[in-house]
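Missing here is one protein chain; the remaining ones are kept as they sit in the complex.
By letter and in written order, the chains are A, B, C, D and E; residue numbering begins at 1 in each of them.
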Amino acid sequence: MSAARVDGRKADQLRPVTLTRKWSIHPEGSVLVEFGQTKVLCTASVTEGVPRWLRGSGKGWVTAEYAMLPRATNTRGDRESVKGKVGGRTQEISRLIGRALRAVVDTKALGENTIVVDCDVLQADGGTRTAAITGAYVALQDAVTWMRDKKLIKASKEPLTGSVSAVSVGIIDGVPMLDLCYEEDVRAETDMNVVCTADGKFVEIQGTAEGAPFDRAELDALLDLATGGCKDLASHQVKALLS
Amino acid sequence: MSAARVDGRKADQLRPVTLTRKWSIHPEGSVLVEFGQTKVLCTASVTEGVPRWLRGSGKGWVTAEYAMLPRATNTRGDRESVKGKVGGRTQEISRLIGRALRAVVDTKALGENTIVVDCDVLQADGGTRTAAITGAYVALQDAVTWMRDKKLIKASKEPLTGSVSAVSVGIIDGVPMLDLCYEEDVRAETDMNVVCTADGKFVEIQGTAEGAPFDRAELDALLDLATGGCKDLASHQVKALLS
Amino acid sequence: MSAARVDGRKADQLRPVTLTRKWSIHPEGSVLVEFGQTKVLCTASVTEGVPRWLRGSGKGWVTAEYAMLPRATNTRGDRESVKGKVGGRTQEISRLIGRALRAVVDTKALGENTIVVDCDVLQADGGTRTAAITGAYVALQDAVTWMRDKKLIKASKEPLTGSVSAVSVGIIDGVPMLDLCYEEDVRAETDMNVVCTADGKFVEIQGTAEGAPFDRAELDALLDLATGGCKDLASHQVKALLS
Amino acid sequence: MSAARVDGRKADQLRPVTLTRKWSIHPEGSVLVEFGQTKVLCTASVTEGVPRWLRGSGKGWVTAEYAMLPRATNTRGDRESVKGKVGGRTQEISRLIGRALRAVVDTKALGENTIVVDCDVLQADGGTRTAAITGAYVALQDAVTWMRDKKLIKASKEPLTGSVSAVSVGIIDGVPMLDLCYEEDVRAETDMNVVCTADGKFVEIQGTAEGAPFDRAELDALLDLATGGCKDLASHQVKALLS
Amino acid sequence: MSAARVDGRKADQLRPVTLTRKWSIHPEGSVLVEFGQTKVLCTASVTEGVPRWLRGSGKGWVTAEYAMLPRATNTRGDRESVKGKVGGRTQEISRLIGRALRAVVDTKALGENTIVVDCDVLQADGGTRTAAITGAYVALQDAVTWMRDKKLIKASKEPLTGSVSAVSVGIIDGVPMLDLCYEEDVRAETDMNVVCTADGKFVEIQGTAEGAPFDRAELDALLDLATGGCKDLASHQVKALLS
Partner (left out) sequence: MSAARVDGRKADQLRPVTLTRKWSIHPEGSVLVEFGQTKVLCTASVTEGVPRWLRGSGKGWVTAEYAMLPRATNTRGDRESVKGKVGGRTQEISRLIGRALRAVVDTKALGENTIVVDCDVLQADGGTRTAAITGAYVALQDAVTWMRDKKLIKASKEPLTGSVSAVSVGIIDGVPMLDLCYEEDVRAETDMNVVCTADGKFVEIQGTAEGAPFDRAELDALLDLATGGCKDLASHQVKALLS
């Protein structure tokens, strides 16, 4: 496990992580999350009321939308608004972030309120969906605090049952590595995104063999790396929320 | 692991599997796959030429499209053609099937030809995406044989480097179970789809905690069930292709 | 009238007709209709309530949607969901099927309930719209029976005032012929679709000169063939519903 | 056949017909056609070249698009551009007009040129599609003359093999009537649109039972009325083209 | 200021203006406005009720939609309905017309009613948006009169607080000119559209340097021309409304 990484990191090392809260003035929660050169603006917007299918249920709703600025990447991508439809990759990631957040939300405690978390990638260098989940949780926490201040949530209720973070892992030249940057990501034979709670349990695992199929031993090594990485990210989240 | 299942199966038992080849007269490959009450029509369509970004590369292309008839399910769903857009779930599954098939395709050996595999769910009872992948591989194999007969593939080339099948696993009332039907699927705390090659390696793993997050021991039990299930499915595929 | 047909039929002979009821487990009515190699799955879905413009009128609504699987035909067609819009031909046929069914529906007797009949072409070999109408009527009848069992329709009411079936006719090399298969259809100078009630009256006539315009004598010959064909189809419908 | 009509016409009488050529300055052919209060602007636009599927065939192409201004009718209809899609009725009529015109076009004689005939309903009072076909033929004729002047068509070639016109017929209170205005149209039990060539042959017949199904005798009466009406319209067309 | 214009007009002279009221039978107000060869049909449609965001406010709403027939121009343009979206230019002009009309509307006096003014360009020769505004005001006035007759507006209320008209101005070969026709418009270095009230105040100014930027003196000259032109147009409007 001593392969040189493009940026000199160790195989089990995260890129520098920053979580800047209150980056924007308007949203109830807003966090600029950076995993190395990857920058994602996560904003949490609170509205009273819920989608039709939940009305009268006493339950709230949390959902997420992911998108990239057209020149967040090395080559400019056409805007999905101009193309007139949201692409498959965008929808997949939006759904993933939403599921990850809902895994730690007690919708009953939220009351009939909706929180939409927008994750807009301002600059991409691999791991945008995992950075988005990690930042979105912090923005969500801030939005919940705001709701509590506004008495939208009863004092006795706690809508967040835990925390979530996410990280990518992959196998490059046979070596399992944590938190791939773009250059590593395109070279990876296997690519996996793992979402964990702070206590090290799994919320979501998505692993894909980009090249040769992978065996159980490789899978185990990747899961070990990922749970370690998520543990570190959970510390970053705690530190940011306490600051 | 002795929980009674709704249809009396054992926890590690597949539903009855049938793979009916040549179900349709027009496609180069066509298979009606049934996992219990789930029925998916998989058709493989061959066209000469490749999408623009592969022209001149000497490589072929394999892609997939998944869809459901409006009344394949218990409640009628609006047609995506009428809504004017393909939903997120549909796109996700189409992409998954395409990746799964490409994991066993040598696009160089395919030459500049395209195979589109359409997986249309005629009747749904859980596991439509895993049935689709399992049937799609057989349709793909038939299409490749057709191409060989038509001399679209050189005799010395073998475009398929292995076989793939897929199965769902989940945890219900704390018990890991194989190949969930719809009634089980909605009750599962954790839901995982696993795509394997015939030699038991992983092509794709997608696991989601629907309720409480799952731990490593649960994950391991699910992976054991899934690899066993895929091994059985690989036998079904071989038997169908030899018949 | 002795021209040899591609499949050896006589000019006034239908292809083999089968109407398989209860083909699917979920819909209130479901029929797989086959006119030779043409296979259409017709499912009737019942929902309580009606579209906005009928609310409070005491009247029900029956409508239809027609579609083709992408590889139902000899060459794969792009999905309308992927293209983002329903094509003109598809809309035309959906509207035709809906009108044909409503011609034998007493919406007042139906009460404020809606029946959507989906006609999905699984395999096409000419006459898909006429097969669809013929099968759709049987599925509709089964759905009405289901509603009666569920007490959604009052015992004293009869929402179906008759039966409808449809058949294509055309002139090939100057000879009028009944129930064209695809190979005949593309060669026809004139192509007509006729929808009749069981007592031989016309619900809809759509005739088009594909080549030279046709005269009154030719039209009369085509109408004779069509009414004869619909009479045969009405017998098939009765037999299927009694089985 | 002596029923009083809302405007005092006889059952077999057309409304006043006017065909105003050169209504617009830009198009190669432009005709404002009026059937009573129904006003349709028909413009024929010539472009060199043909759609992709005809390139190199030596054949030309004629197509049509029909639309209504939002307030052409008694109640304002939403614009299809704003709704983002062309409705089924609009597509059906556009396709009908295109087929009607192509029935009298020798595409080989046209050379690789395209004529698009736009039929925009400025004011509607029933029979907009039949007025459109009748006017479109005249605009098409003017466009062909323009092409001949510009040497886009060889002197020895005649792209138009005949003329077409169209009229609606219907049964109201049991009486077959010609050229229905809107008030009659909504009351009609049976409604039929007939497209004929100048020599009285049929190009298209579309008849629908709006109320009770119709029998062969009623159909015959309607066809008689329609062929008479189209004969009159053909005279109007000749007169307009000679003026 | 003596440059010869293509049609012999003086620099500060409008093209012939006609405002034909009651051009259509269905709308509550309908005006065919002509600025030389430019012809726009403006229809005002009244409906009771207002958009959701105004319900209960006691205020009415006036909005406008602008569009061009496909062959209103020298070259045929694709229909926006067929393209599936409204273009930027169309939206811009629709919004402009709506703002111009609302500038003279007292929505409180209108009550909770909506007037949609459709401006459809039948023939274009420059200045379509300014002709549209000028005609739309007259159609709006007629619709308001209709509402008053129908008692939809209280006798004591006056929903129109003034009149608006609009004209284009531009600099061609250094000379400021009024009311550009198409041929002048494409040659203009600077192009400006000005909307004024009858008392010579500005409602909207939109000026664009097509070639070199323009200075304050040029701007002043253009504004002088425009206010003069709008004064003339206001007289045409008064005359039309009194006729």
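One rule holds in what follows: a residue touches a chain if its C-beta (ideal position, glycine included) is under 8 Å from a C-beta of that chain, and two chains touch if they have at least 3 such contacts.
Everything numeric here is computed off the predicted structure, so don't read it as measured data.
Quick one: jot down which shown chains the absent chain touches.
Within the full complex, the chain left out of view touches A, E.
From the list A:Ile25, A:Ala155 or A:Ala217, which touches the chain that is not on show?
Touches the omitted chain: A:Ile25.
Looking at the full complex, which residue from E:Ala103, E:Cys119, E:Ala132 or E:Leu178 touches the chain that isn't shown here?
E:Ala103
In the complete assembly, which of E:Thr18, E:Thr73, E:Gln91 or E:Thr145 touches the absent chain?
Counting the whole complex, the residue in contact with the absent chain is E:Gln91.
So that we can see where the missing chain sits, which residues of subunit A does it touch?
On the side of subunit A, residues 24-27, 30, 37, 41, 43, 45, 47, 65, 67, 69-74, 76, 79-86, 90, 116, 118, 120, 122-125 touch the unshown chain.
Determine and list the subunit E residues touching the chain excluded from the picture.
85-89, 91-92, 94-95, 99, 103, 162, 192, 196-197, 200-209, 212-216, 219, 223, 227
What we mean here is this: only the chains that are shown with their structure count from here on.
How many degrees of rotation map subunit C onto its copy subunit D on CA atoms, rounded to the nearest 5?
That rotation is 180 degrees, given to the nearest 5.
Select the interface copy of C-D from among A-B, B-C or D-E: the correct pair shares over half of its contact pairs, counted by residue number.
A-B
Return the chain whose centre of C-alpha atoms lies at maximal distance from the corresponding centre of subunit E.
B
Return the chain label for which the distance between chain Cα mean and whole-protein Cα mean is smallest.
Taking the mean of C-alpha atoms per chain, the most central one is C.
Round to the nearest whole Å and give the separation of the Cα centres of subunit D and subunit E.
Result: the chain centres lie 33 Å from each other.
Can you work out the whole-Å distance between the CA centroids of subunit B and subunit D?
Their C-alpha centroids are separated by 51 Å.
Which subunit B residues sit where two or more other chains touch them?
Residues 84-86 of subunit B touch two or more partner chains.
Which word fits how the chains touch one another: line, ring, star, complete or other?
Looks like a simple chain-to-chain line, open at both ends.
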